[in-house]
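Of the protein chains in this complex, all but one are displayed in their positions.
To keep things simple, chains are lettered A and B as they appear, and every chain counts its residues starting from 1.
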Amino acid sequence: MASLLLKDICKVYPGDVQAVSDFNLEIADREFIVFVGPSGCGKSTTLRMIAGLEDITGGELYIGESLMNHVEPGKRNVAMVFQNYALYPHLTVYENMAFGLKIRKVPRKEIDTKVNEVARTLDIAHLLGRKPKALSGGERQRVALGRAIIREPDVFLLDEPLSNLDAKLRAQMRTEISKLHQRLGTTFVYVTHDQVEAMTMGNRICVMKDGFIQQADTPQNIYGRPANLFVAGFIGSPQMNFMDATLRKSPDAYYLELSHSAHARLAVGERNSPLSSYIDRPVVIGVRPEHLEIGRAAAGSGAAIAGTVEIVEMMGAETYVYVDCGELSLRVRFGGEAPVNAGEQVRVAVNESKIHIFDPETGVRIP
Amino acid sequence: MGKKPSINLKSRERLVSWAFLAPSFIGVMVFFIIPFIVVILYSFVDSPITKDFVFLDNYAALLQNKSFQTAAKNTLTFSVIAVPLSVLLALGLAVLLEQKIPLKSQFRTFFLSPIMVPIASIVLIWQVLFHQNGTVNLFFSNFGADGVDWLKSDYSQIVIVILFLWRNLGYHMILFMAGLSHIPNELIEVARIEGASSWAIFYKVKIRYLSPTILFVTILSIINSFKVFREVYLLTGDYPYGPLYLLQHFMNNMFRSLDYQKLSAAAVLMAIVITALIAILFIAENRYGKDVEG
Partner (left out) sequence: MRGKKRRVIRIVLTVFSVVFAVGFLLPTVLTVTNSFMSQTEISASYGAVFGGDSESYISDTVHLKLIPDLVSLSQYITVLFRSPEYLLKFWNSVILVVPIVVFQAGVAAFAAYSFSRYRGRFREILLFAYIILMLMPYQVTLVPNYLMSNWLNILDTNWSIWLPGIVSPFSVFLLTKFMRRVPVSYVEAAKLEGANEWQIFSRIYLPMCKGILYSVAILVFLDYWNMVEQPIILLSDMEKYPLSVYLSKINSEEVGVAFAVAVIYMIPPLLLFLHGEKQLIEGIGQSEGIKG
């Protein structure tokens, strides 16, 4: 059981390719943290640096109290589940799980006890005699988990373990991994490109892009107060709606003038000073699909945008409606069925209290 | 605090990996590379003892040597005949075994069987076949033709070509079969859907995909065609008749007379020729088969 500290970690490949930069993160003991981001954002690289499979170009890595930069992977007491499981094909499930213990010269009897115990926990006891190629994807996954668990490591590293499974299995394994974490109480570091996994599994999420941490926080905060445009757009499905606007000040309040043909004005009320430097300057507004409402085209208030319904996607429990508002395409989420049809003229109303405002150049959130 | 490593993680790993490489590397250096450098040097000097630098004199002497010329010509002739034949026939056999005939794997075993018969063991039958009083002549005499002492005639290479093909076709065939099996099935299926005939499919699709294999089999054939000395030696001994006098025979004579100059020059010359040949084949394959590499 251990905490991790990554201090100014960076990774540069030959040819000056900067894969990870300025990575600072403290991971508490027993925490389940998810690194999420698009391909190439550096999440796997960082994970591998923690594992010791990649050299750390700069910065310091601490597991527990110990500096681990130059410690061999085998001596860091971490375990890893690979994307393709990496189960030794010529060994049985039993032998795969026993491998690490055998290397450490653990006595036969103890190995036997442990393997059987772990196999029972993961419900793979009936597979012990089989070889990996005789197993299904889900079964292999569990063996990979078993192999990692059996060494009772300080940290669990998981590199996109669910991406090779079909959707149904993935959903099932998600909960199983979460339960595993609760049961074991070990620190979990989980890498994925799937934001659903990130949101549902982690105590905290660390969103990465181009080698930098964009935001590291709880799922609620990441969802509710995204730190920049990228995080706002990456997390949340359907994606957040973005609109260009200009901030104006009227005698009693600030308001936003949407730049598009939409011509609407949104009141933002009193906000703190950071907003004041943006008066009469362009900003970017973000609104989540669930914070938009559709009403019939009628003489409306200033806070509604006119458009035509393009597509209505029925998901069952909810409905996504795509509205074409001239230069803007808005995504709206409805619980249950939506009372609109394609081709209808509608007005989209914005829940002004749920607006996120971002600097158009840096993408950073304006609090 | 953490441990302080004595050597960096990565460099210790590399050190160990060199240890794995060492036996092979040292062996190759000691028995091949270093002595070959000496051979190159020897080819430029008068004799190993006096070490007077004579530049290309040895090569000139070599090229003017009648035995060398005969040996080189014979070896070349043999390769020129045997290699294309073995590539084409092996390809043919591979294609044959791809068709819908019964007992495919048995046939495959039969075709491959010559590889495991020691040359020394099979030589006897070959002599019986091709001797002056042998079976082949017996066969021809039925048509009124006179027999020929095959191994002592100008047709002697034919015997060896047949022997060469007999031994090597199976092996080359397997290589082609492996190459054919690597052709993605989808391509053939698409071609078939688009109405191409089997012949067209063969020429346009399969051959292109086979070009690396064709290259490989050709190179292998060339190499094996030089090894044919074994068959010749076992059939005819130290002093074969005319067309069977090959480069290795020449080299043996040089070894016997310890003619280091010619020996070195010949070795170096051959090395250059082989390397050039392989380079040419590689470039040809690159040009022709580049797009199907995958």
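Everything that follows uses one rule, which is that a residue touches a chain if its C-beta (ideal position, glycine included) is under 8 Å from a C-beta of that chain, and two chains touch if they have at least 3 such contacts.
A quick note: this is a predicted structure, and the numbers were derived from the prediction, not measured.
Undergrad: For the full complex, which residue in A:Ala19, A:Ile63 or A:Met80 touches the chain that was left out?
TA: Touching the chain that is not displayed is residue A:Met80.
Undergrad: Which residue from B:Val45, B:Leu93, B:Ala191 or B:Leu244 sits in contact with the chain not drawn here?
TA: B:Leu93
Undergrad: Kindly state which of the options B:Ala60, B:Ile115 or B:Ala200 is in contact with the chain not pictured.
TA: Selected residue, touching the omitted chain: B:Ile115.
Undergrad: What does the interface between chain A and the hidden chain look like in terms of residue numbers?
TA: 51-53, 72-75, 78-80, 82, 84, 86, 88-91, 99-100, 103-104, 147, 151
Undergrad: In the whole complex, what residues of chain B lie against the chain that is missing from view?
TA: 13-14, 16-18, 20-21, 23-28, 30-36, 38-39, 93, 96-97, 99-102, 107-129, 131-135, 138, 166, 169-171, 174-175, 177-179, 181-182, 212-213, 215-216, 219, 223, 226-227, 229-230, 233-235, 237, 247-248, 251-252, 255, 263-264, 266-267, 270-271, 274-275, 278, 293
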